[in-house]
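Structure first, then comments.
Removed: one protein chain of the complex. Kept in place: all other protein chains.
The letters A and B name the chains in turn, as written, and every chain counts its residues from 1.
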Amino acid sequence: MKKMLAAATLALSMSTSGLAFAEPLKIGMITTLSGGGAGLGIDTRDGFMLAIKNSGNKDITVVTEDDAQKPELAVQIADKMIQSDQVDILTGIVWSNLLMAVAPSAVAQGKFYVSTNAAPAALAGANCNKLYFNAAYQNDNLHEAMGEYANRAYKKMFILAPNYPAGKDSLTGFKRYYKGELAAEVYTQVGQTDYAAEIAQMRASGADGIFVFLPGGMGIAFMKQFAQSGVNIPVMGPGFSFSQDVLPAIGDAALGAKASGQWAPDFDNEASKKFLADFQKEYNRLPSIYAVQAYDAAQLILSAAAKASVKDADAFGAELKKADIQSPRGNFKFNVNQHPIQDIYLTEVIKKDGVLTNKTVEKIFTDHGDAYAKDCKI
Amino acid sequence: MLSRENLVNLVLAAALLAVPLAANALGQPFYVTLATRIAILALAATGLNLALGLGGLVSFGHAAFFGIGGYAAGILATHGFSGDPLIFGLPGTNQMWVIWIVAVVVAGLVGLAIGAISLRTSGVYFIMITLAFAQMVYYFAVSWPAYGGEDGLSILVRNQFPGVMTMRPLSFFLICYVILLIGIGLFALIRASRFGSALQAARQNEVRVATVGIEPYRIRLTGFVISAMMTGLAGALFADLNRFVSPSMLSWHMSGELIVLIILGGTGRLFGPLAGAALYVAFEYALGGLTERWQFFLGLILLVVVLFARGGLLGLLAGKARHG
Partner (left out) sequence: MTVALALEQLLNGLQLGVMLFLMAAGLTLIFGVMGLINLAHGSLYMVGAFACAATAAWTGSFWIGLVASLIAAAAAGAIVELVVIRRLYDRDHLDQVLATFALILMFSEGMRWLFGSFPLYLDIPPLLQGAVPLPGGTEYPVYRLAIIAAGTLVAFGLYLLISGTRLGMRIRAGESDREMIGALGVDIRTLYTVVFALGAALAGFAGAMVGAIQSVQVGMGEPVLILAFVVIVIGGIGSIKGALLGALLVGVTDTMGRFLLPKLMALFVPPAQAGMIGGAAASMLIYIVMAVILAVKPRGLFPAAHA
């Protein structure tokens, strides 16, 4: 009798809660909302919250805090979120150096980390972890794609990046696929604003193509100065150099630049069109790739939360790994190291309805993984 | 009896101990971490206070020593983990007290080099040249690929101290608290000593000091080096707290923050750095939770303090500093 009652109650409660486990889930978002790099963090937060809002899921709480691009603040906030706020999942960090400060210790404390952007090689290979997922890419991917494209299209390349680990990874990734001649390999200072010296070198180099990785304000400064210099060599870069958040500031100087990316606003799959429409309606601007990555991260978490409890790390992790989502990027699945396998496209900067944006040109890589997955032993 | 200042000092020291004990009992480990951060920043600022408060040497480059201490901890710990030898075949280590000794020695040596050149200048030139040296160290750390460069260096597991479970926040806090008290004690000893008197005299009237037969340059250099060593030790502790070290510990913003801590608390006061660190961390935490624009309000509060609360917090609480 008691057993029947218990079973009936259980059946009743399960039927009323429907498919979703009505299990509260707390997510801690640490991202850059102040200072010069805030544009990327704001896109991250907005993309993420859009997916959460669209899902209508009332059991998910997101706690957001600003790391001001300072590693020690990020560590402090992460500690607070884990110890005080009792979050289950951390996400949102834009910069690789802040990620390296937070993610290893977060997963060591048993929390999931789903990255919306930063994807250092250090966490993709031997140091991968079953609690660490990357919804964006692996840092080298977009550079590898440009290397592949340059290998087909150009013979003598001038390559340039800032002198910090992401910059060095960028040129390493480029060279992994580009096998032609290198006119020069130049490392500039992080935060450098004047590229006159480097542009003069480009002019004198005899190269037929230029690859630059200069995120944020550095890229804006470079493109403006390059456009004025009279140097006629085509410029290309990974998607970050020409992302939606910096295009308006570069202006027409960016027109014609080629880039690599997993997504562009002109994608015509259903998920992308819906995402674009929703984002523009909610925030009144075009989303950048950072928003798409965060949106997908949120979708991944939502899809896992619908089928497993975050308290059961193995089950939740298994659901996350299935990547059962409709990504605006199209194909999306996870590799053994829990980094994405996705298609990467060549894009070109155009002006549409008076607004600068990226247009898809052709596919460079299909189902591209990364160079570090083989070292991962999850 | 206890002077007003000593009373305030006692209260501050007790509060810094009480808060984390209470937080631990209440199951809120985060506030223990916050208190540890206060203690470490207070130690770093006490080091700077030696040069700045006693010696009148406004060093805008003390972040260099803070960062050097941090990197000493990070590099030794990394090598200790992986087992790869460091240089000259020496192994790394995960023992805190060894790391502290190395941090102090290296910071002292660098302090000697920087001080030897910088102290030939004075006034605003001194400020600028210390800034320049710190920038040099910063750019060096950013470009040095072996130890993470701009990405920084992770210390996966906190280093060890014999007999203590350092991973527990309260245990690590107690270690830092004791070291802070020792640092403050050292400051008090120095201030009361002949050396300290000479240092302060050199700040007040350089010519007089020289006529008495004391060479200001040597006194200042010694003070500067001791100051560098204390701040370096704080840096090593900071790296262990965050389990992470990065070039941002070397930036001029950090140097500026250290000066802010001292002024907030009261320049030259014994517990000034502690009061300043507590205020600053509390503001940052409280304001950061309230608004995205918190840096604006932090600036505003700092401005108001500088303009209207001249002696810092201790000036407000304990009145003007008494000599002797």
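Throughout what follows, contacts are C-beta pairs under 8 Å (C-beta built on N, C-alpha and C of every residue); 3 or more make two chains touch, one makes a residue touch a chain.
The shown structure was predicted, so the numbers you read here are calculated from the model rather than taken from an experiment.
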Selected residue (touches chain absent from view) among B:I129, B:L153 or B:L250: B:I129
Contact with the hidden chain (one of A:Q86, A:Q109 or A:Q228): A:Q228
Contact set of chain B toward the excluded chain (per top definition): 52, 58, 60, 117, 120-125, 127-129, 131-133, 135-136, 139-140, 142-145, 252, 256, 259-260, 263, 267, 293, 295-296, 298-300, 302-303, 306-307, 310
Residue numbers in chain A that touch the chain omitted from display: 33-36, 38-39, 42, 163, 168, 171, 182, 184-189, 191, 193-194, 196-198, 200-201, 203-204, 216-218, 220-221, 224-225, 228-231, 245-246, 248-253
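Throughout what follows, only the chains that are shown with their structure count from here on.
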Touch list for chain B against partner chain A, complex: 28-30, 33-34, 37, 139, 142-143, 145, 148-152, 154, 156, 238, 242-244, 246, 248-249, 288-289, 292-295
Of chain A, residues touching chain B in the complex: 33-34, 65-66, 68, 70-72, 75-76, 79-80, 83-84, 96-97, 100-101, 104-105, 108, 120, 122, 163-166, 168, 189-190
